[in-house]
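Shown here: the complex without one of its protein chains, the others still in place.
Letters A and B name the chains as they come in the text, with residue numbers starting at 1 for each one.
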Amino acid sequence: MSAVLVVIEHDRGHVPEATLEALTSARSIAGGLGLPVHAAAMGEGAEMVASQVGEYGAEVIHHLTSPNLGDYNPEAWGQALVGCVSSESPAVVMASGTDRGNELMAQLAARAGLPFVANCVDVAPDVSSMTRSQWGGALHEEATLDAEIKLISMAPHTVEASPGPAAGRVDEIAVDVDDSLVRSVIRDRVVLSEGITLSTAPVVVSGGRAVGSEEAFAPLEALAEELGGKVGCSRAVTNNGWRPHADQVGQTGTRIAPTIYIATGISGATQHWVGAMGSKNILAINTDPEANMVTKAGWAVIADLHEMVPAITEEVKRRKG
Amino acid sequence: MSDFPTKANVVVIGAGIVGSCLVGHLSRLGWEDIVLIDKGPLPNPGGSTGHASNFIFPVDHNKEMALLGVQSANQYRDLDRSVDSGGIEVARTQERMDELNRRMTSATAWGVEAELLTPAQVKELVPFINEEIILGGFHCPTVSVVDSLDTGTLFRNEAMEKGVLQVFANTEVEDVETVDAPNGQKKVSAVVTDRGRIEANYVVVACGVWSNRVANMAGATIPLVPAVHQMADVGPMDVLAETNTEIAYPIVRDMDTFCYERQAAGSMEVGSYGHRAILHHPDDIPSNEEAALTPTEMPFTQDDFDPQMETAIELMDMLGDAEIKYAINGLLSLTPDAMPCLGETVEVNNLWSAAAVWVKEGPGMAQVVAEWMTYGYPRVIDPHASDLARFYPEERGDDHIWARADEHFIKTYGIVHPQEQWEGRRNLVQSPYFSRQEELGAMFFQARVWERAQWYDSNADLVERYGLSEREVEWDNRWWSPIINGEHLNMRENAGLFDLSAFQVFELSGPGALDFAEYLAVNKVCKGVGTSAYTPWLNADGGFHSDLTMMQTGEDVVRIVTGAFDGGRDEHWIKKHLPEDESVTFKNLTMSTTTLGLWGPNAEAILSQLTDADLSFAGNPYGSVTNVEIAGVACTLFRVSYVGDTGWEIYTGWDNGPALWDAIMDAGKDHGLRPTGMGVYAVTGRIEKGYRLMGAELESEYNPIEAGLARPKVKAADFIGKEAYLAAREAGDPESHCVTLVVDDNVDSQGRQRWMQGGNEPILNADGERLVDSHGRVSRVTTAGYGPSVGKNLLLGYVPAEYAAPGTKMQVMYMNELFPCTVVGTGSAFDPENTRLKGE
Partner (left out) sequence: MRILALVKRVPAPGARINITEDEQHVDDKNLGHAISPHEECGVEAAVQLIEQYGGDATVMSMGADVSEEQLRAAVSVGISKMVLVPTNGSPKDPQATASALVAAIRELEEQDGVFDLIIFGNESADQGGFQVGIRVAHELGRAMVNGIKGLEIPDGQDGSGDGHIVARREVDAGFEVYELPLPACVGVKEGINLPRYPTMKGRLASKKAELVSLAVEADADAHANGRQAQTRLKSPPETATETVILGDGVDAAPAVVDLLEELGVL
């Protein structure tokens, strides 16, 4: 039975927003093809994902099982997917274009000898052609995909995840996973921060070269803390060693999608913009009213960030009482 | 955001160092309603200002570059955006050591503190230098590092605070519109941008490397080309980081490898002028958005820089282990003659250029243009060599600009002889006699676009005849030949035939022509058909704009003859002042007119064989202009002399030239006539007579009284600069006088005879003191040359009145040595009574 199969990239049972987006996209692709949406989940915690995945449109959830499937393991999971694909013969296999999503799709593609089109932003109804993102979103490519089974990933934030309840029937499939592939499993985790992260924060307060120094980020930290957000920065800042690379918003850094992105002293070069453009709202604070970031932002304040950021923090504190 | 204006008095395009300083200076001079736009963001719009290495070496052999460099450095200092780092030019060769002595001479001329250092002394100042490969250094403590972006901001703020300036960044110019003006001219009318159209009375192009493209939009030209200067920032290095400051060590210019090393905090900036010339068309410069860094920080082409790295490591070994953190092909502007493009464009009225200016001259040159727009001519300095109008049409095309930039880029740190000739783009304009001159072995020098014979190898026999010899030191002998002296002595003994076709010949005609001619000239021009005048043209402040001859050739026709170096400037000046009622028609007759000069005691005997006209001094007096037939060719005969012997300038149609040349040469066979070059015309003959030359003795900083060219009376008619001229006359004896000096002893400390070149060598008093008058004008050599008939090296220059008396003992510095000389006076060193002009 053919279907549009969505790879569930859960982490020990936790399904990220990106996968819900992929399910949302899958529903419209499947609708165009007149096929149902199926999902494939495996590994530690896979049994916990069914209700959520069903709520976002999966008629069937293929729970792939093997003694060699446990915590996340790109190679083992990839081979498990090969088993699922050969037994289910889906028309389309898709995932979200996250690190894990793309990795699993590439593992599947390599093992099945199939082409794989990563980071689509628009897909033709028959999935034989699509628009995909290059240069981190700064460029679009129109591509064709000629394959019996079409492997694609959807660029993150292409759609907003929305529920579309379906049966969500769980169907266990035992798959073969070579013993040797256990080699690539997660052995350990190092937790650096609890709670929100840059990519999930509802508010990101970012600084660019104009901040001037490592120490000068303190007022940005204070504001982010007041707003329950995180601090980000531009590539110039990490290149200067003022912030760790993990804080970098941009093409080679983190893609963010907060409710509001407060960009202070950031000119808005393409490299930065592609990381920030997923934000739902942007407030630019800059002395230059002509800066790219200002002209691209929905809101702007023409001011020196060194004065403005503390002023906003004060005002927030005042209203909080 | 303020609304984009639809009208302004002045629109300045380009907010780099030049445009920003310009709006500041305009505001200081009282201008209002100024709009400054730039296609890039502020404060760094992305032109050369943002990446230039930003240091100023105040010593240059060229007066405009040197004095405006010092002046600019002081403007940066006044704003406290400058640090005196000091700088050292090091020499790896003996030839460069000689050049450093020449630098010392120029430093003395411009009053810049400087000293020569031994390698060990260099090492004391720059401990990380490899002193073993250098022979010495030229140290200038006032070399400064400036903040050009911040300075630009301060100048803009100054004008904005006065309420006379609006600034719009990220505003791209799409068109510059013009309207028809009287006399068939164009006038600028509006600037069209991507944010709207602004009507403007004046538009200034200060767009750096983009200037020509923007000027082209209006149909004007600013001949410059964007060229790469490679720069790499390497570091960090402990010895630099430990200083905890932007710059603690002197900047080192490694002159023989065309490279500099400049501390930039913990790193060293290594800049090169030693690579191949890499030129770009302005259309090939990326936009701000398309550029990885800024538009003028182009991708580094590493292969070009590699040889420079090897030589840099030789000089400072520590550079080899430092990381190359940042490297660019930085763009800057090059022009065909390595001088800036300042002034009004010749094609479009009220469209001005402030371009091809580097950070080191930015504030000063901005002031020049602001004053020019305000007063009709700058006051701070005569921008003679920077005047955009100097270029002939042949010099304004990309083929010429690119070829010349390609040739001179490598000379940026080169040792350039004052007489140095271009290799490429020669023979742009040849006289009708060119093939004959080639056969005579002419050594051609190029006067802008004109090829002129400097001397003729066919006259080599004269060297032996007059017992002449080569000069002892190669530098003095370069671009020179003893044949020049032979031709000179033969002219004084017999006669010489000169090709003066490079003369720029203009004609004014129409009902207003005579009045207009008088309005241009200090001296009375129109005294009836067949009369002439040699006359200065002044600017409104009473300084020299031009000096030339004018002839009334018809009832309402006046001919103007000026030199090849000034044709463009003078033509622009005339057109700029043409009456708006169109009562005067201007024509440029240069390419239809050829001129020969025949001078010497045998001139009359030669010419009389070819014509029936009365050639006697009585019948054909000095200054007369007559139409005669010579060898069957219709000619205009102008009795005048710039070489001190009797004779004529002979004008005829271009096509008649060769026949006339042949006839005169033939007639001169038995009278010792020789073809004679510009070496005699422009230097030896002229300097013996003390005749002044525009651009040398005659500059806007001096007036006719100081130059010794004031006539006893002032004509009744009004003329440009009259008021100032009258005031100067009434002020009494001038503070400085143009004088001739004779070098008493030209043997240097090594026992060699030396010959000054006329390259601004300082004239000092007997005590060795530099002489500066109250206007800041320094005594320096404006022309130097041997006087073969006097047997001495002669100099022209201005000295304060107290030193102008004949017989005053002075000294001249040449190659950092002092030579005694004596003032001859304000007149001629040769034939002061002018008896020879009369053929007596």
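Assume a contact is a pair of C-beta atoms (placed from the backbone, for glycine too) under 8 Å apart; a residue touches a chain by one contact, two chains touch by 3 or more.
This is a predicted model, so every value here is computed, not measured.
Asker: Among A:19, A:52, A:206 or A:248, single out the residue that touches the unshown chain.
Answerer: Considering the complete complex, A:248 is the one touching the chain left out.
Asker: Any idea which of B:299, B:619 or B:806 touches the chain not displayed?
Answerer: B:299
Asker: Have a look at A:35, A:94 or A:112 and name the one touching the chain we're not showing.
Answerer: If we include the chain that is not displayed, A:112 is the one touching it.
Asker: Can you list, in ascending order, the chain A residues touching the missing chain?
Answerer: Within chain A, the residues that touch the unshown chain are 11, 72, 74-75, 97, 99, 102-103, 105-107, 109-119, 121, 129, 131, 133-148, 153, 183-194, 197-200, 202-203, 227-229, 238-239, 241, 244-246, 248, 251-253, 259-260, 269-271, 281, 283-284, 289, 294-304, 307-308, 311-312, 314-316, 319-320.
Asker: Applying the definition given at the start, please give the residues of chain B touching the unseen chain.
Answerer: Looking at chain B, the ones touching the missing chain are residues 1, 234, 284-287, 289-293, 298-300, 302, 306, 309-310, 312-313, 319-325.
Going forward, only the chains that are shown with their structure count from here on.
Asker: Averaged over CA atoms, how far is the centre of chain A from the centre of chain B? Could you give it in whole Å?
Answerer: Taking the mean C-alpha position of each chain, the two centres sit 64 Å apart.
Asker: Show which residues of chain A lie in contact with chain B when the two form their complex.
Answerer: So the residues of chain A in touch with chain B come to 267, 270, 288-292.
Asker: Enumerate the contact residues on chain B facing chain A in the complex.
Answerer: 1, 41-42, 169-170, 289
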